[in-house]
Structure formats: structure tokens, C-alpha cells
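All remarks here apply to the structure that follows.
Of the protein chains in this complex, one is absent; all others appear in place.
For reference, chains read A, B and C in written order, and residue numbers begin at 1 within each chain.
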Amino acid sequence: MNKYWKSKEEKQTETRVPGSQANRDKEDSSLEMLFSDSIISSGATRRDFLKLFGFSIASAAIAASCEQPVRKAIPYLIKPEEITPGKANYYASSYYDGNDYCSVLVKVRDGRPIKIEGNKLSSVTGGGTNARVQASVLSLYDESRYKSPTINGEIVSWEEADKEIINRLNIISDSGKEIILLSNTVISPSTKAAIDLFLKKYQTAKHIQYDAISASGILEANKATFSKEVVPSYFFDNAEIIVSFGADFLGTWLSPVEFTKQYAQTRSLTEGQKRISKHIQFETNLSLTGSNADERIPIKPSEEKTILANLYNNIAPAFGAKTFKSPECNYNTEVITRELIRHHAKALVISGSNDVQVQIIVNAINELLGSYGSTIDLDNPLQHKKGNDTDMHNFIESLENGNIGGVIFYGTNPVYDYPKSEIIEENLKNCDLLVSVSTEKNETSEACIINCPDSHYLESWNDFEIKPGKYSLCQPAIRSIFNTRQAQDSLLKWSGEKKEYIDFIKANWQKNIYPESRASDFFTFWNNSLHDGIFELKSINKSVVTSVPVNILESAFNFFEKSSDNIEIVLYEKMSIGSGKNANNPWLQEMPDPVTTAVWDNYICISPRQAKEKNLKTGDLAIINNRITIPVLIQPGQAYGTIAVALGYGRKSSGKVAEGVGQNIVSFYQMRNGVRFAYDTISSLEKAGTGYQIAKTQLHHSMEGRAIIREATIEEYLKNNNAGNEIHKEIEKHHRSLYKEHEFSGHHWGMTIDLNKCTGCSACVVACMSENNIPVVGKNEVLRAHEMHWIRIDRYYKGNEENPQTVRQPVMCQHCDDAPCENVCPVAATNHSNEGINQMAYNRCIGTRYCNNNCPYKVRRFNWFDYTKADAIENNTVDPAGMTLDLKRMVLNPDVTVRAKGVIEKCSFCVQRIQEKKLTAKLENRQLNDGDIETACQQACPAEAIVFGDMNDPESKVSKHLKDPRNYHLLEELHTLPSVGYLTRISNRKKET
Amino acid sequence: MYVSPVRELLIKGDKNYKKVTNDITKPIVNKPGKLWFLGVSVTSLAAIIGLFAMFITVRDGIGMWGVNKTVGWGWSITNLVWWIGIGHAGTFISAILLLFRQKWRTSINRSAEAMTIFAVMCAGIFPLIHMGRLPLGYFILPYPSTRQLWVNFNSPLLWDVFAISTYFLVSLLFWYMGLLPDIATLRDNVKNKILKPVYKFLSFGWTGSVRHWSRHESMSLILAGLAAPLVLSVHSIVSFDFATSIIPGWHTTIFPPYFVSGAIFSGFAMVLTLMIVARKTMNLTEYITVGHIESMNKIIITTGSIVGIAYITELFMAWYSGVIYERFTFYNRALGPYAWAYWIMMTCNVISPQLLWIRKLRRSILFTFILSIFINIGMWFERFVIVVTSLHRDYLPSSWQMYKPTLTEIAIFAGSLGIFFTLFLLFIRFFPVIAIAEVKSILKSSGEKQVNITQNLLENE
Amino acid sequence: MEISFSFTSKFKIPVFILILTGMATIGYSIFVLHDHGERFWANFLLNNVFAIVISLCGLVFIAIHNLGNSGWQVAIQRIPEAVSMYLPFGSILMFIIVISMCFDANHLYHWVHPEGDVILEMKKGYLNVPFFSIRTLIYLAGWTFMAIWLRKVSLKNDRDNDIKYYRKSITISAIFIVFFAITSSMAAWDWIMSLEPHWFSTLFGWYVFSGLLVSGVAVITLITVLLKKTGYMPQVSKEHLHDLGKYLFAFSILWAYLWFSQYMLIWYGNIPEETVYFIERLKGFNTLFFINLFINFGFPFLALMTRNSKRVPIILALVSIVVLIGHWLDFYLLVMPGTLGENAQIGFVEIGMTLGFMGFFLFIVFTALSHANLIPVNHPYLKESLEYHTQY
Partner (left out) sequence: MNKNKYLKAYYDDDGLLIKGLKSLKKEGVEILDVLTPFPVHDIDKILGYRRSWIARVGFIGGAVGAVIGFGFQVWVFTVDYPLNIGGKPFLAVPSFIPVTFEMTVLCAAFAMVFAFLIRSKIGPGAEPFIHDERSTDDRFLILVGVGKNATEETVSELKNKISNTGAQGIVLKDDVELSKNY
């Protein structure tokens, strides 16, 4: 029964010698004691949990036992080679949820996946992650997941479910009605093969790919212009000028982890670069990308095409191309034109629009500039986002026409996230077979007759090909916690295939992929690929494309929306919640939006001017089109004449966390010929109430003229490499102390954060929550400024509030060597380690909060309530997100103490990681190398903005960064001697006058 | 000793020693009135509500309060400092005025000391319950623990532990030692069968022997000498809680003397509030005369002006320092979201006491009573302003927050008032409000009818 | 009860010797030393402000006792009155500094030239020569006026026995104390703290004030003992000395308390903009720094702890002298690091000029003493004072 999933599938090493009968009984009874109802009902503590692991009992047993009593538990006599209790194993895997792809390492501790890290071997994501990927491990332990197959809500066995499904499939197939397999874009070759088997088996079956966030416009445009229906790869790192029209490529657009990595390279100045890219963003709502742009122009979404058309017309003559008639636009594109032409092949113009005509113009511009083959690659396209809106539209039509006999929803949730959800829901009732194959509970699965719950990706085998030749594998890190089966196995079963999916993948790889490798034998090839998590072939050379056919281009110019005074609504994705698929993840809900800093909500973003005109203020409620009432948040930078509302909220059936949070806004998608446009004109926006509270973690948005985030333009920087940071030298000169500084003879840990690389994506915030067992406190507590994050992204606005400049700064404990907090703790619970770490002894803390008051950075966090159920007093837990359920507690990192009520906590520089690596180095009898230790935030950062290391080692990267003229310390004039340095932000804008 | 006829008499009316005893012990010997029972029921109800709110706080966590990530201390520490401040009048009167030979202190010192002790008790509640983990509060004591860890002697909060407990104990000693002769008087005057043995026990066997008196006097004097710097030290150390930090608005060197002055200011205001009521209800107007009230008002105006000058000094220095954070903090105090608190503080503490320059108002009991309540409020707001406005907007604007108290906090504050007044009501019921022996000792020199006798006696020598 | 002090040659000769020493040193420091008069100006400022402070304490002494309805001090009241008579002369000397500042003839205050210094530019609204001069004028004129007024009322009472003079002197005292409360701190900021114009401390004014109390009481005590020993003050008993001794003891503790408060808070915060003050003093002046602490706190604390030492004139006088030297050193530490900095030293010039100022000061005080009855005969509390004895 016990299964150990390792990178190598060496089942023969899983030697288990059962103990004697007597022993077994003893063990059993101990276990039973641990898991007896009385203990569970009294809330097994983490200590009990660890005690359990003292028996070296496999996690799967425990996982299962949360739901049912253990029947057999067999102690190790000879433990499996790779498993050392108390030591984590890392398994390479891949994350793909139909929207985001990321190659990852899964940290498994005592049988439980507890943390996701980026896989540095991947050429696509390169070790970066984003918040959603970081948070995905928590979804594994989501108690609202389906726990077994059901028919009409009744629990059945897999055999029964399969029998029923196959039976009905055959009937429908025989009747000639269509069977639709509605999935997200499938990027797994083996899954595709499995689907093919399925389609082959059932003649009327059709596979439709549906992406909740669609890139249909790009697909169609590329098909029209270059006859390639693909989403190209982009190379921001090659771009010297980036002009983006509403594409939030650092946050949510296509492949943000990859793009952030590339983008950060163009912003790096630490390796002696003399140039950074120029980034111009036209957009409606202030996005993460827009807030990082050198120049940002707020526009109405309907203006986008006009501006692009003008831009094309300006550029075209320079390349001898034909111009077309277009309306005038309010924005003068000449400067951009000049810049684009100057950088030509090093330029990149992108648009997030789903309008094929817009994308055609974009393609034409890029083609003229010569970006194809340089910053855009059509030959190694991104494989996800292949869902074509028209297909989906046709599917709905067929559904309405009653042509469809059965639908299998594989990971899709159109009842929630498709604009015409009520039509779908209504017509689904006419189908004979409705199967949901979904990892999480959702609105569509609730509408289905049969539920065949999919395993979580951490419980599944899979393979992916995100770009041609860029393969990666997904392997289970834990046995299925519930009675779930991964979708591919289901498909294979229904197709009549006997093989298990893992064998199916292997066979597929052996046949199709192995031949391309140079490995000596398949076994080695497979093992290596599994170990690395990836197998990558060299990319096909990027080719230059032929020019866009004139007639196609002309047709793109044939329709322009008339500008009107009507307010336009934009539907945007939040960094955290996205399309809403992961909305039930408390970590994501609690992650402050990097732009608004709000949590646990969506709202109308409205420009200050517009709000004034409409007599609205933050916290008012407004009704849109007399249909939907949403709270208002005044958002500087929101284009005047527009409002923006985030998708992904208002979930109806998703589990406790997301239900009732925010409003579902998908009905505001504009449908044009079946294509979803994420904006529309609204007919009315009226105030409908007041007094709503939006929980924001930051209330004040101005730096008040303080040198908190230091900035300069690239011009200034090139003239003077401490531009914007002149004060640093001055302050250092005056650094004097009344007492001698303590010396750190061994290590002296330090960190630097490159503000030029940091985009504010908040992957670090979630990574830190995951690594350090940070409690989720819920909206009410955040409203009371009780949030617990150890690292936060400070965001300030400067300048014109209609279009402010945005600057960001991650702030965590600065580990000051002259720490004001340490001085004042009456019980010495916080003091300085001999390696320069400001450490907290939670056990010692009595919770006076004096340290927090005296911390000028306000990075200390107090456990206001018993958020973790670690308190000695019972029945006082405040846990709105169910984080103290036994199941969710599985995600806790056993290396980090769970803090009790009344205790101060804060960033520890991931001291557990430092200790671990020090120990490893010691065991390996070597010096600790620079870069061995990575803090959780650093590991998660796709931009590599965070560097951690030993300041006593002059060769370490952190030492070098600290010597960089751009380096400064936050509030350094206070002589707190922080161990965290910040590198000034250098923007590529013109110097302000 | 010769007393110039220019001086105002301290005890009015036709008095002799017996009458003094009777006047002062009357409330103890007689049955308490309805008013007293009404008072005790109201205050003890408040105390019970407060205790319940404290229980809730300890059980559920500090989250029951409005404090947050930015403003870590709210009403709790405001109340602590306020109560400690009030607790300064008693010892100031007994110790420093004793050293300065201000005879008028004899009529008010006993109750002021009692008030001190009760106020310090109330104050002591707050540092305890503001701890996140009260059950582990004993960590704050330097006892040899199994982890061999001591406390942090660098922490002002630890100094507080020593300062407040020392102050409480020494004040208690001082008060009780002074009370001994009066308890003996009660022992010999009370007829009640239950109370008499209690007083007998409490009187420590005091008989009034001259040897005892002699030692008692020199001990009291040195205790006063010790208590005087102790008074200064306690509020100085409380001020260190703030002044040692690096938060603008907290970190300023003037805090120690300014806090001491403010403490005496608020303490006298509370003494006045209590005494003006007590002298009327307990028929002690001849002992606590308008002259006494005027003397206290003079202390009020002195300390109030010192406090006012300190406010202005801070304000000016914030500007003069040229430090943007300092400047902002004071700008924010005066014009920010908590400006109302600042201006309440300014009005009550700086502006209103200036009216006392007018002799007529200084000697008006009604005005003094109203003013004393104003000052109590003003001094509470002073601490609120210091604690909250400094914290809520400090260095990084990203962390700026507002603070609003919750019902729990309000209940705890009300509870502390309840506890205080309950104890005080019990005190006036069971112990003499005025130091009997001390009043007797000045009766001849400063009493209305005895002046001539004293002169004769001395002149005959 | 008429006792009058005659400023005879017994007193005059030493006083003139002191004055001559001072003149000689001033001549030396101006004409022989080639330091653009820096040392002269620094010492001039130091000694004159110190003398003003002592003189001011005489006024404060009277005012506080008047307001406190105190009686015991009446027997010695003429001494603080005489001490306060230095104020007009000290004011004139102070204005020599102010006038020379107007002509940029001394370099005591760096803020006179704020150009290029961001922080000084920020403070320009306050720290500028005209405003500084006006403020100095207000302080000095106010103090001088009230000192003369108070003394006049007191002397009038000698001739005319009427309680109204006592009442009037209380009114003057009240006005003075209010004026003083504000101006004393400001004067300390202006004259001393602004020598290091970047540095600031809210406590500074009160710290200087506590030094004023100690050194003023020391001077009053010394003159009392001197006059008693020379037979001019038979009315002064041990009880009076005891009280003066208690003042000296208590004010020394008060000074130490304020010193500690200021030092500890800055030490604790360790913010460079504040610590720079003490770092400078611990760097070049570290011996003096600790001597200062001992001589002004440790010594008087230990010496005056017992009852007896406060009642023996010789011990009291000795302690007073030591404390006076101590507070001169304290002033030296306040003034010198900001003016002469590393060039500061206690040498011929310092001692000579100090002696000179001492002579000048004593000359004025003795002259003032000789112009009035040593006993304010009609003071309503005189009898209390004469019959004064304490139980403790």
C-alpha cells in the first residue's frame, strides 16, 4: 500500500520488511492512538504530527488516514535509501493548470509536498515562479476537493463510474450525437495521444480546447498573416524598446514568469551593462506591467486600435510599406515611431487584445520593424493558449441546438468563466452525459452528473511540451490523498486502453522523444529526464517572416470603433486569482494585489477624476448597467472614461475560501462573432451605496518626499553611477556610533534587492508564506491591519494622480546590526546571532509588541489571535480560511515553528535554510559556496532581483552588490545598520524638469 | 515655631485635638450612607465589566483590541502612563512637599498617597494585559531559568518592572508607616467588634511612645528623601519607554523631566477631583480649605506650564532639528487625522490651567473641580497623542495606519476606573482620609483658634 | 538691625588683582596669540555666559522663594539680590559678542554662514544674526529689568514698612518666572546649543538650567559663608547653611539626572545626528568628560550626604568651590568642542580670563552688597527666618 515516489522509479529499493506480529500490533496501537477520533477531534497538534513521523511512517498512510482509519502501518526496518526523516527531498515536476506553465521542484518533507520551487534547468521558466505556482501546493490540501467519484452526488467506486460513463458514451456515440471533450489547451503530448485514443474510440467525440483567458486574437492573426495558428514566443531580453498595448506580460499575459525573467535581464545594471530597455505601455487599468513601464499612457480600450493604426501608418513609410486610412488619435505617436524605427529589429510591439484586426496590425508593425526572428519567434511558439474562441462559440451553439449528447469537462469551468454561462448551464441539462474531470470543485462540476475527480498535479504523472522540443515531466510527489484518479487514466480507461498513464507516457516518450535524444538507452534517458524534470531539444532557428499580405492588412483597417463618451469597462486578471480557477487558495486570496494592495476582493477601479464626476469614493458601492453591484476603489492611473474589474471572483461553488468573495464579472465580456473581448461599453454606472470596506494592506501612497525608494534615469546613471543615491555617501560619512560595532567573525548574512529588477509580482510573498508557515488571517483581519506577511511589497505613487509613476520595494526584516527592536525586548526574545541575523525566540516572546513599535520598518508581525491553533487556550482560533484543518496543516514546513497567539514573528532570513546548507556543507566537508543558500523569496523571484549571501565573503555576489554605487540601505540615516541593501531604481525615462 | 501672621491658616474653625480625631474618624465610626453604597455599586460594576474584558483579551488575544501592525500600543499603554502619572501626586505631596516643608500637605497627603497606590495598581494592570502571552509574563523576572536566559536589562520595559514595583512597594511602605499612628487612633476609637481587632492587628502595636515617634520621624524623613528621586525616576523610566526608541515623537531627550512634570500635573488634578468631592461629602471643609486648594492650584499651574513649555520645545525642536521625520510627526500631530486629540490636549493642559493666574478662579472650588476634570482628560489625551500619533505615521508611509479602540479596550479602561474608585471608596470607609496625627501637629501653628496659645508658649521660654 | 557691608580694601585688593590678571590675559590672547582671536572669543563667551547664568540664578532664587511663600531665606536674601546685579554688566559684555558677530569679527557661530549646508539653510529662519541679536536683547533686557525692579522694591521696603512691597515682589517674581521659563531654554539654545548648529536636544535648555541652579547656589553659599566668617552676617545660622547645603545636594542630583537622561537617551538611540555631540566630547575631551561627571555629581553627592557636612561652613564652602569649578568645566565642555574643537585646552588664557571675570563679578556683587542693608528689615518673614530651625 505504501508508495514512495521518487525521481527514479526504483521500486525494488522500497524494501520493507514487515515487523513481527507483536511489533506490528504495538505500532498499530500507537498509531491508532494518534489517529483515534478523540485526538483528531481535539485537533491533533503539529507536535503529534511530528511524533508520528518519529515512527517513520509513510506519508501516504497518514494522508489517507485523515479520512479513514489506518488498517495497516508497517514500520521500516531498512529504510529506503533516499528517505531520511527530517530531511527534505526535491522532485522535479511541472506545473500547468491550463493557464500558467512552470517547471518546478517539489520539496517533499516526510512524504508531504510542502513547497514549490522553480526549476533552474528549464530554459523557459529558468527557476522563476509566480505567486500562483508557489501557492499551488496548498491546493493539494484543499479540503473542498472531490474526494471520490460521484454519480448524481452519490459516492461510487471508480468501476461503477467507469461503467456508467462508458455505457453512456457508447449510447451517445451510437445515437450520432456529439460527445465533446472540453479541456484547456492541452500541451501534454501524451495527454494528446490519450485524447486521440479517446476520440478514435468514440466516433462522434470532439475535442475542444477552451481557455478561460483566451489568446484567440493572436492565433487568428498569425494564421491570417503568416499562416501559422500559433502564439509566438517572445524574447523581451532581445528587446531594446518594448511597446505594449494592454498586455500585462509581467503579470498575467501568456508566460509571465518567462517574460519577467527576460525583462529583468534588460533592466539589469549589476554586471556592468550600460543600457536598459525602454518600456512603453498603453493600457486602461494600471497593471503590474504598466506600473513598471518607463512611460505609461492610459487609454480607453476602444482607442487601442486607432493608436496602433496611426503607429503603423507612421512607421510604414520608413520601410516603404503601404499606409492605410485611419482615424486620428489623441495620442501623438511620433516619438514612439522614431524610437521604434531607431531600434527596429530590437523592438517589440505587443498587444493583449483579443481583436484579430488589432493583432494583425501589431504583426504588421513587428514585421516592418524586423522583430520576427529577433524578439518574436513563430517557429518555437508557446503551445498553450490554443483555445480558439470560435470553437467554443460553435460548441455553445451546438449545445443550444441540442446536437450534443455528452460533455466531458476536463479541467474547464465554463459555467463560471464563460460569458454566456447561464445558457450553458441551461442547455447542459439536455445532455445525457455530463462528466466533470476536475481537480477542484467548481460550478461546472456541480452542474455535471458524474464527477471523476482529477488528481492534483502533485499527485499525477504527466508530460508537457510548452514549446516545441521543450519537454518537461510531471511526477507525483505524494500518493493521491483522496480517491481521485488523474484525468488521463480516466480517458485511457474510457478509451479501453489497459495501460496506466505512466506506462503510456513512457511508451510515448520511448517512441517519439527518446529517438531525438543522444542518451545511450531509454532507461537512462527517462531517469535523467525525470530527475531534471525537463528534456529540451535545441530550438529551431527563428526565421524571418514574409510580409503581411496587403489585403489582410487592409481588411484590418476597415473597421474602427467610434469614440464615444460612454464609460468602458475592462475585465482584467489579477496576479493572484487570474481567471478564478485557483480562487479557493487562501494564500492567493490573501496576497495583496501589487497594484491596489487589496486582498480578498474585486472592485471597480475608477480614475480619481471619473470618481469625482460620478461622486464616488473608495468604499462606495456602484451598480453597473443596473445589473451588478460592486464596491469602488479609486485607482490612480486608471484611464479616464473607463473602469476595470477583476475576473476570477464571485465563485459560487468552489469551497469555503472563495465562495462569496467578490463578484463574477464575466458577463461583461463583449462578444463579437463568438470572440471574447475583455472590454465593453457600459450604459450606466451609478452609486448604489456606501460603507463597503475593501481590505488594503497599504493606505498611504506617497513617499512624502523621503528617500525610501531612490531613483534616477538611465541618463543620469550613466553620467554618475550613484545618481539618485548621492545621499548614501553623505550618510555613510556621518555614520558614527557611541559604541563599537560587534564583529561577525564567521558568516555575516546579507541580502540585496535590485529595485530595477523587481517588478512587484509578489511570488516572493507567497513563497515566504509557504516556506515560513505564515498564517492566513482573512479579510476582516487585514482590514484591521493584522496581516501577517513577512515580506511585503511597498508601492508608492508619484506625480499626477491620473497617471502616476509607480515604484515598488519589497520590504522584509532588515536584520539591522544595531537593531532598535532588539534593545527594547524585555525578555531578550529577539537578539542578534553571531552571524548577523536578527533572531526571534518565539518561545521566549511574551508579546509586548515593543519591538514592533520600535521597528522603523514596521516589518514585525504579531499574532493577534490564535490563527494557528497553537495556543494553549482552546476554542479561540480565528481561522477564516481553514488553515488549521488537519489536512491543510500538511503543508506546514516542519522546520519552521508555528507561532502561537501573542507572539511576534518576522522574517528570519530563512534561517532554517541557512542551517540546512551549513550542515550539508559540513557533512560534505567543504566550505559553504556563495549561492548555496537561497532564501525562499530569492528562490521564487523570477527576476532574480534578490541576492542573498555572506557579506564577510568579499567575493560573494551580495558583497559585490553592496559595493555597487547604487546600493543603499533603507532609512540608513538612523544608523540601524541593516543587512539588507537596495539597489536604486533606474528608469529609462526622460529626466523630469 | 514662629509662623508669620501673613500666612493663611490651614485649619479652620474651633478645633482641639479631640475634635480633630472625631471629625476625621467620623465616616469610619458611623455607618456609611446611601450615597456611599450607591457609589460602590456603580464602581464595582464597572470593575467587573473591566475584569471580564480583560479575561476576554487574555483568552482570545490582543486582536480584541484595535491595535495593529503599525500602532502596537493603543489605549493600554495610554492608560498605563495616565494611571502612573496620577500615581505621582501622592508621593510627591508626601515626600517632596515634606522636604520643602509645605505644611498644607498634611491635610491631603494621606488620601493622595492612597490614591497613588490605587492608581499604581490600576497602572500595573495594563503592562500585564497588554502582553500577548500573559500566562508567560513571569519571563520578565530575572529568575534562574532552565534555559539559563536572563532578562534584557537594556529594555526600558524591564526598567519599568523594577521602577513600578519599587515605586509601588516604597509608596506602600511610606503610606502604611504614616498610617500606623492613625490606625492606632482608630483602634482606640472604634467600637465595632469586628473592626477593632482588625485595626489592632494593623496598628502593629503602636502606642505613641516618644521613642517610636522619634525613629518614625527620622525614618519618614529619609524615606521621603528616597521617595523624592524615586518619584522622578518612575515617570522618567516610563518616559524612557518612548524616549529610548527611535520613533519620531518618541525619541526626544526632554521626555524624562517633562513626563515627571506632567505626572505631577495630572496627579494633582486627580487629587483635586477626589478631594473636592470628599471634603464636601465627608464634612472636611475645615481641614481641606480653599487655601489648600489654592496651593494645589499653584502646583497645577507650575507643572502645567512646564508641560506647556515642553510641548512647545518639542514642537520647536522638531522644526529646528531639520529632520524631515521629526518635522512631519509634529506637523501630523497638529494637523493630521488625530489633530483633534492634539488640540484637546493643548486646550486642557496648556490653555485652561493658565486661567489659574487669576486669584479668584484659583480659589473657586467649582472652577477648580471642572478644571481638574479637564486636566484629567487632557493628560489622558497627551499620552494618547504621544503613543498613537507618533506610531501611526512613522518612517515608511507604506505602513501608515489608523487606530481605533474597540469596545474591549474601552471596557478595560472603564474597568480600571471602576477598580480605582472602588478601592478609594473602600479606603475612605475604613481609613482616615486625613493624616490625623499630622494635622494635630500643625493645629497649633496653623489652626484658626490656636495661634495665640502657641505664640505664648514659645515666648515664655 | 542694620548691618551694612563695607567693600574695604581687604576685599578690594584681591578683587582688583583678579581683574588685572584678567585684563592681562585678554591682552595676551588678542595681541600675542595668532588665532584671529578665536581663543579669546570662546573664553569670553564661556565666562560671560557662565557669569550671567550665576547671576540669573540669584534672581531665580529670590523669585522661587517668593512664589513658594518661603520664609527661611530672608536672612540671606540680600546676597542673591546682589548676585543678580551682575546682569546689566554681563548683558553689555554679551552685546560685545553680538556686535562683533554683526561685523563678522568672531567665528563662534558657524550658522552665520549657512551657505552650502542643507540643514543650516533649513534653520536659517531662526539662526540668523539679526534675529539672534533681537532675541539676545530681549532675554538680557528682560532679565536685567526685572532684577533691578525686584531689588528696588526690596530696598524700598527697608525704608517703608508696608506689606504691599512684599506683595509686589511676588507679582514681579511671577512675571519673571514665566519670562524666565521661556527665555532660559531659548538662551541656552541660542548661545550654547547653536555653537554646534546641526545638533539638537530638547532637554538642552533644562540641562543648562540645572547647572545654573547648582552654580548659582554654590556662589550664594560661598558668599554667605564668606560674610559670616568675616562677621557680617550674624543672623545666618547653621540652619540656613543646612538648607543651602541641601539645595546644593539636591540640585547636583537634579543636574546628574538631566545629564543622564540626555546622555542615555542619545546613547541608546545611537542616531548619528545626535551622537555626534557626545562622540566629539568623548574623543578630544574624554578625561574632562568623566571628571565632569564625578566632580558635579559623585563628589557633592558623597560629600553632602550626611547632615553634618551640610552644617559645617568650611565643608560647605569647599564643596561649593569644587562644584563651581565643576560647572565651569561643564560649561567648558558645552562651549569648547563647538568653537575651538581640537585646539581647545585649559591653559594660561582660560585660567586668566576666568579669574578676570571672577574679579569683575565679585566687584559688582560686593559693590551691590555694600549699597544696602544686609538684612531686609521689614520683610514679613524676617522673624520666621531669624528664628528658623528645622527638625531635619
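Everything below uses one rule, namely that a contact is a pair of C-beta atoms (placed from the backbone, for glycine too) under 8 Å apart; a residue touches a chain by one contact, two chains touch by 3 or more.
All values derive from a computational prediction rather than experimental measurement.
K.L.:
List the neighbours, among the chains on screen, of the chain that has been left out.
P.N.:
Result: the unshown chain touches A, B, C.
K.L.:
Any idea which of B:57, B:78, B:107 or B:185 touches the chain not displayed?
P.N.:
B:185
K.L.:
Per the definition of touch given earlier, which of B:226, B:334, B:351 or B:410 contacts the omitted chain?
P.N.:
Hidden-chain contact among the options goes to B:226.
K.L.:
For a quick check of understanding: of B:286, B:409 or B:438, which residue touches the chain that isn't displayed?
P.N.:
B:438
K.L.:
Considering the whole complex, which of B:138, B:201 or B:357 touches the chain not shown?
P.N.:
B:201
K.L.:
Just checking the interface: what residues of chain A touch the absent partner chain?
P.N.:
Answer for chain A: residues 737, 739-742, 816-823, 825, 828, 831-834, 977 touch the chain left out.
K.L.:
For the chain that got dropped from the picture, name the residues of chain C it touches.
P.N.:
Chain C touches the missing chain through residues 260, 263-264, 267-268, 270, 305, 391.
K.L.:
Tell me which stretches of chain B touch the chain missing from the display.
P.N.:
Counting over the whole complex, chain B touches the hidden chain at residues 16-18, 20-21, 142, 148-150, 152-154, 156, 158-159, 162-163, 166, 169-170, 173-174, 177, 180-181, 184-185, 187-189, 200-219, 222-223, 226-227, 229-230, 233, 237, 240, 436-438, 440-441, 444, 453-454, 457.
Methods note: only the chains that are shown with their structure count from here on.
K.L.:
What is the distance, in whole Å, between the centres of chain B and chain C, each centre taken as the mean of its C-alpha atoms?
P.N.:
34
K.L.:
Could you work out how far the Cα centre of chain A sits from that of chain C, in whole Å?
P.N.:
Using C-alpha averages as centres, the distance is 71 Å.
K.L.:
Just how far, in Å, is the C-alpha centre of chain B from the one of chain A?
P.N.:
58
K.L.:
Mind pulling the chain A residues that touch 2 or more other chains?
P.N.:
Residues 820, 823, 974 of chain A touch two or more partner chains.
K.L.:
Which residues does chain B have that touch at least 2 chains other than itself?
P.N.:
In chain B, residues 154, 244-246 touch at least two other chains, as defined above.
K.L.:
Applying the document's contact rule, which stretches of chain B touch chain C when the two form their complex?
P.N.:
So the residues of chain B in touch with chain C come to 1-4, 6-7, 99-102, 154, 217-218, 221, 229, 232, 236, 240, 243-246, 251-257, 298, 305-306, 309-310, 313-314, 317, 319-323, 357.
K.L.:
Along chain A, where are the residues that touch chain B in the complex?
P.N.:
That would be residues 698-706, 708, 781, 784-787, 792, 794-796, 811, 820, 823-828, 831, 844-850, 852-854, 856-858, 860-866, 871-873, 876, 878, 900-904, 970-971, 974, 976 of chain A.
K.L.:
Spell out the part of chain A that touches chain C in their complex, as residue ranges.
P.N.:
Per the touch definition, chain A meets chain C at residues 731, 734-739, 818, 820, 823, 973-975.
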